[in-house]
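Apart from one protein chain that is not included, each protein chain of the complex appears where it belongs.
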Amino acid sequence: MKQTLLSLSKLSKQFDDRKVLDSLDLEILDGEFITLLGPSGCGKTTLLRMMAGFEHPDEGSITLGSQDLTHTPPEARPLNTVFQNYALFPHMSVFDNVAYGLKMEKRPKPEIKQRVEEALAMVQLEDFAKRKPHQLSGGQQQRVAIARAVVKRPKMLLLDEPLSALDYKLRRTMQVELKRLQRELGITFVFVTHDQEEALSMSDRIVVLKDGLIQQLGTPREVYERPANLFTARFVGETNFFPGRVDALNDDGTIIVDVFGLKRRFRKPDFSVVKGQPLHVLLRPEDIRVLAPGDDDGVAGKVVERNYKGSTLDSVIHLTDGTEVLASEFFDEDDPTFDYRLGEPVRVSWVDGWEWLLPEEPAVVAEEETVDG
Amino acid sequence: MSRWLPRTYLTLVYLLLYVPIAVLVVFSFNDSRTGYEWGGLSFRWYEALFNNRAMVQAMWNSLWLALSAATVSTLIGALTALALHRYRFRGKQVLNGMLFIVMMSPEIVLAISLLGLFLMVGLQLGYVSLLLAHVTFCLPFVVITVMARLSGFDERLPEAARDLGASDFTMTRTVLIPVIMPALLAGWLLGFTLSLDDVVVSTFVSGPSYEILPLRIYSMVRVGLKPEVNALGTLLLVFSLVMLMLSQWILLRSKR
Partner (left out) sequence: MGNTLQQPFRTAVLVLVWGWLLFLVFTPNLLVVGASVMTRDPSTFISLPMNLDAYRQLLNPLYLDVFLHSLYMAAMTTLICLLIGYPFAWSLSKVARKNRLLLIFLLIVPFWTNSLVRTYALKLILATNGLLNNALMAMGIIDEPMQMLYTEGAVIIGLVYLLLPFMILPLYTVFEDLREDFLRASHDLGAGRWSTFIHVIVPLTLPGVLAGVMLVLLPAMGLFFVPDVLGGSRNLLVGNVIKNQFLDARNWPFGAAASIMLTLAMAFLMFAHRLSKRRIGEDGV
């Protein structure tokens, strides 16, 4: 069992009239890769800046082990940050950038030289020590920023959307690189991003934030497969929400739910249900099965969009009652029925047991349609 | 559109801009007294210039005034730019507006208003009044130059320095000042040149105790032709050219 490294307790922060953090509690474990995920304005960056010491909470405390850091200035905290646009000092060489933190500690020169060289070797930039930041590519600047932050051997590395300025391909490479570094160094990474794909692929745990409140805290798998609420379900990946109504409660821990007139048998969810209660049936696009119009399973609809994605074929299907369904099927050239034309009638079904049930929520949360993934 | 038409046109206008300057430079080496026809190569006007004690004194005065005005206005201007950039305070728009008005208003209006002020508070017209006036009209230019640099300044840089263990003072010394240094130098050079070139404001706020070069030239060129002015003008031209090249070099180097 990992130990708690940093605990955030009852953190609140208000900017003008807007509550950015609302009595937030979070324990960050030693050596984990934890991601703060959420749309812009959810408080993730403020939270990170509070850990670094650039913002101070109105209420609450931050403790590292037994040390209270709440009002410690940034220069006295044993944590370092990798900034969004790297914030490399433009007037210093790569070497001087990386050495800056050690010079501040007044380390002896030979030690600085050795440690900077080690750090640069770690990010494969040994040969670039004499260059200025503007002579480096985006990816190289990113590596310098990381080297500069880890050379001080911090207890924790804070990364503020460090990959957002890179193009897609480089971003994927850097994701792998960051994971490798984290394993090798064994230090805790706190990673801020609005990119759910990045969060899912890199993290040990994900904190989903919205309006300064934690929506869900869990492993990537938990967050994706068992979202705690509609917001998380919408924000992390694409989801079909089907309206359901509890038709019957069985003794064997299952319930019967009416979805589009189909009576399906589901596992009983964690929340309490009563007969006649409306609820949401969540199905990821890859859980959907598209069947031929002659099939007796599923609901009738017609294909309105087909997008070939290489390994998958993504379609949008309009059901007869107007509901839009996203389906993502693995490409199968041997299946003759696979290729539907636009406008063609089909039936939509899914494999029971892959669904996830959520209760109805107050209207405020359901309005969050504009959130982009 | 044909290519040679714009080119010919550009060349023509540049020619018109530079012919008077070229004439001035050539005539500064002219031995002839009348100054209209070529009388052979000579440095006599340069000699006359440096043998004129009052003239040399005016040169030093001007140089000292420009140095001090540029330095003071760079200091105040840089602090103003920093304040405008970093702080939120009441009346920020008013401050901005006042600087803008100073920059845009006709020099002569600034000149008479300052003259009125100095007479009202009983300030002896001389070095101090000149310095105050010159700093005032240089100020907005320095502020703009430094602001331009600051607006491109990554707000995360000071934070990165703090994050790596620098105190506020160390951060200012090792990061903030080096990064805005090119703008400070450019602003300083601009202030220096503006001060050295000013005739309008100086005419009003200078006194007999402190004669400066532009006013001396002014009194010389009002009537007739004075060949020494050619020599002086050439020297000033070379001097500004060096200053300008210096400032461009600084700016270009900092952009890299």
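Order of writing sets the chain letters: A and B. Residues in each chain are counted from 1.
The rule we apply is simple: a residue touches a chain if its C-beta (ideal position, glycine included) is under 8 Å from a C-beta of that chain, and two chains touch if they have at least 3 such contacts.
Just so it is clear, the structure is predicted and the values come from calculations on it, not from any experiment.
Engineer: Missing chain touches which shown chains?
Structural biologist: B
Engineer: Of the residues B:Q57, B:T71 or B:S240, which one touches the chain left out of the display?
Structural biologist: B:S240
Engineer: Touching the hidden chain in the complete assembly: which of B:F153, B:W188 or B:F204 does that?
Structural biologist: Only one listed residue reaches the unshown chain, and that is B:F204.
Engineer: Using the touch definition up top, pick the residue from B:M55, B:A69 or B:V229 that touches the left-out chain.
Structural biologist: Residue touching the absent chain, from the options given: B:V229.
Engineer: Of the residues in subunit B, which ones touch the absent chain?
Structural biologist: For subunit B, the residues touching the absent chain are 6-7, 9-10, 13-14, 16-21, 23-24, 27, 34-37, 76, 79-80, 82-83, 86-89, 91, 95, 98-99, 101-102, 104-110, 112-117, 119-120, 132-133, 135-136, 139, 158, 162, 168, 171-172, 193, 196-197, 199-200, 203-204, 214, 217-218, 221-222, 225, 229-230, 232-233, 236-237, 240-241, 243-244, 248.
Operating definition for what follows: only the chains that are shown with their structure count from here on.
Engineer: Averaging over Cα atoms per chain, report the distance between subunit A and subunit B in Å.
Structural biologist: 55
Engineer: Please output the residues of subunit A touching subunit B within their complex, sorted ascending.
Structural biologist: Touching subunit B from subunit A are residues 52-54, 73-76, 80-81, 83-85, 87-91, 100-101, 104-105, 132, 134, 148-149, 152.
Engineer: For subunit B, which residues are in contact with subunit A within the complex?
Structural biologist: Those in contact with subunit A are residues 154, 156-157, 159-167, 170, 174-175, 178-179, 256.
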